[in-house]
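Missing here: one protein chain of the complex. Every other protein chain is in place.
The block that comes next holds subunit A.
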Amino acid sequence: MADHARHGEGAGRDAAPAAGQDTIELRAFMGLAELFRTRGWPVPLPVRVHPGTTGPELLRQLDIAPEQVEVVFVNGKAVSPDLAVMSGGDRVALAPPGVPGPYRVLLGFRKM
């Protein structure tokens, strides 16, 4: 089960950044947003991490299967989950397979 705070502003405009010294501010899109809703997690979700937490570590911590995530955004930059590294204070987001457009190439989701 995820180690996260049980509070948040829910729907509406983003509140002040939820990330603190040892927490990241986590968002999720498409089907993963539904997963967050099902689990009653706010958006953004503050998640406590250790410095240098990797993508696979984060997904294990959150109990999200690796095949559900194509890309992890760390501070607005897309990387494959295996290459993602994050620390407290970072803004992180999870995108599943299925993002349309050439943006999977243009945003660096897919190696050419």
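One rule holds for everything that comes next: a contact is a pair of C-beta atoms (placed from the backbone, for glycine too) under 8 Å apart; a residue touches a chain by one contact, two chains touch by 3 or more; residues count from 1.
Just so it is clear, contacts and distances are computed from a predicted model.
Asks: For the chain omitted from this view, which of "Penicillin-binding protein 2", "Putrescine transport system permease protein", "Aldehyde ferredoxin oxidoreductase" or "Cytochrome c-type biogenesis protein CcmE" is its UniProt protein name?
Replies: The correct option from "Penicillin-binding protein 2", "Putrescine transport system permease protein", "Aldehyde ferredoxin oxidoreductase" or "Cytochrome c-type biogenesis protein CcmE" is "Aldehyde ferredoxin oxidoreductase", the UniProt name of the unshown chain.
Asks: Residue by residue, what part of subunit A touches the chain that was omitted?
Replies: Residues of subunit A in touch with the missing chain: 11-14, 27, 29-31, 33-34, 43, 73, 75-78, 93, 95-108, 110-112.
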